[in-house]
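First the structure, then my questions, so here it is.
A single protein chain has been omitted from the complex, and every remaining protein chain is retained in its original position.
== subunit A ==
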Amino acid sequence: MSEVQRKKYSDKEKNHIFDQEFMPHIDSMYNFAYRLTFDEDDAKDLVQDTYLKAYRFINSFEQGTNAKAWLFRILKNSFINDYRKKSKQPAKVDYQEVETYYNSDDVDYSGTTDLRVDAVKDMLGDEISNALNSLAVDFRTVIILCDLEGFTYEEMAKILDIPIGTVRSRLHRARNLLKEKLRSYAQNMGYNTDEEE
């Protein structure tokens, strides 16, 4: 994950790394980009820019290490540094609220929701997708990285440049927010969320 230049690859080696280690992750990369931007063209641009940067800085990638995490880190940084700045859409996030919310590693685990497993299992794709999309981008990101892409806490810490404790607490908060969204969907579906099973 380090950006320190390690070695000079030959053109043949570069092509091999690009084809064999980078390109197989294109579907995950596009899914991540789409869930960050909510726009097909922006997602395509973001993925394309990421791959171009990956090629340009390929000498800082150590062959055989975690290419997917390395690529996700570049994509996340490109999104923050490039896409957000030129985005036509204003950020939909109350950053003050978010900052206050996750600047501490102290998380409340007591607030268990009364959402029920059977209600969750009856949900269609739209409900869970809308609930995920409604989260502020930093909360959405940790859920995508962990639950959709299966990154470890350590890998997420490196991708996001935050300590593992913050990964853990941010993930927990994100999940609580997601459950609250799902709970309101469940109520609309007719599940009585106020009663015990």
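Simple rule for what comes next: contacts are C-beta pairs under 8 Å (C-beta built on N, C-alpha and C of every residue); 3 or more make two chains touch, one makes a residue touch a chain; residues count from 1.
The rule we apply is simple: contacts and distances are computed from a predicted model.
When the unshown chain is looked up in UniProt, the name that turns up among "Anti-sigma factor", "ABC transport system ATP-binding protein", "Carrier domain-containing protein" or "ABC transporter permease" is "Anti-sigma factor". Among A:51, A:72, A:139 or A:191, only A:51 touches the chain left out of the display. What subunit A contributes to its contact with the hidden chain is residues 11, 18, 23, 26-28, 30-31, 34-35, 40, 44, 47-48, 51-52, 55-56, 107-110, 112-113, 115-117, 120-121, 123-125, 128-129, 132, 143-144, 146-148, 150, 152-153, 168, 171-172, 175, 178-179, 182.
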